[in-house]
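Dumping the structure here so I can ask a few things about it.
Excerpt of the complex: some chains, original placement.
Chain lettering (A, B and C) follows the sequence in which the chains are written, and residue indices restart at 1 in each chain.
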């Protein structure tokens, strides 16, 4: 495996069922990544070490997922100057996800976290690929291809719904 | 000045106008404290150092105030085993204070933060004193005295309102 | 059994399935506690009596859990000068837990309640132990040990995820 460009981290192993969507889309888009657990609250020193060394190790973007009072994305962004993408996770101890969203999104001036939708790990992966794609034509091309497939999936739905009997003068 | 028992920290100098209410009430209750700025997002290493060494230096309770995506109280609680009291601050970049409240309150299992009301720095100071008071009779006695004064202030209001002309058969 | 230092109370027997997490962690941390039902709304006099006498009986910290319009923690804090930890419970009659959280957290100046996360009874227990631990080396040591175990649990997750096939250059 070649050098990972994206570092995917999450606060708990239980977040993996959401966060693996980030790894799957990165794999599909041909972007090398690494993935592990780094807990801000249970392993603060590990978090420091991960964030301090990431740029040196060749990481270009960090994707960090966490739930509840979700401090991991913001704390990693406090330490590194790499772009950090935050994934608010609607974990079991969350109040409908509002805590996860607000504690990742509402970072103070100077320390941005690129926040995606609640449980939006797939979009975090795509966003990481878009960042890599700003300087990688193969990745940029795969993103264009992915957009085309999304359009085709809608066109397929259009056909299915017509077959199901719904009138649609627009496409006729 | 003798050894501070309570460490008051805040994410930004602009939080001082709220957080000084904690120091004022501690002074009134005869509890030694220290007060400084420790920013989770701008000085993460300083935060680590402060939290790691606090117990050794004789600090018994940490009061931490922060606003927006407020990570300071939770991160300090991640590092130390001292009780940490969190003060959510309704700073200018906050969404009506909800972000401050939720990112301090909703800590995961294992890492508690004793959260007080939005902008509740005075109560954070009293809570710190209550903790010190569990093993200090002078402080415990001052807390009893403070409660008495609160009651007397209500009794004074009762008199004022009667004088203002409002009927009140209960107190007659 | 020796003198309980922590009094765990709750508004209803139905809260026990949440609140027993507080008792379990206190047991694990070697802190003596008592546990019973005290309802602010159904047994206000019992609540008064409990709160008035707690300090005299040797209780150092009170942990109070309640849901909906949750008045128990705040009312106990109104009566005693001991530190009171409030556990908002997402009971069946609660609006997503917001009522429980706000009616415990938003206490007026002078009467703090140390609020923990929604359903955060485990953290309430740990916080109570941290308060006891400010003056008990055995309890303080157990808290340090517990933190170490939390870190080791993460390290174990790191290993499991690597074994599951996820690349992770940081730990290699």
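What we mean here is this: a contact is a pair of C-beta atoms (placed from the backbone, for glycine too) under 8 Å apart; a residue touches a chain by one contact, two chains touch by 3 or more.
Source: prediction; values computed, not measured.
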item: Copy number across the full structure, from 3 displayed chains; value: 8
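One rule holds for everything that comes next: only the chains that are shown with their structure count from here on.
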item: Length of the line joining the C-alpha centres of subunit A and subunit C, rounded to whole Å; value: 34
item: Separation of mean Cα positions, subunit C and subunit B [Å, integer]; value: 18
item: Overlap residues in subunit C, where contacts from two or more other chains coincide; value: 101, 117-118, 120, 150
item: Contact footprint of subunit C on subunit B as seen in their complex; value: 55, 60-61, 81-83, 85, 101, 105-118, 120, 122-124, 126-127, 130-135, 140, 143-144, 146-147, 150
item: Touch list for subunit A against partner subunit B, complex; value: 11-12, 40-42, 44-45, 48, 67-71, 74-75, 77-79, 93-95, 98-99, 102-111, 113
item: Subunit A contact footprint on subunit C (complex, rising order); value: 96-98, 101, 117-120, 150-151, 153-155, 157-158, 160-162, 166-171
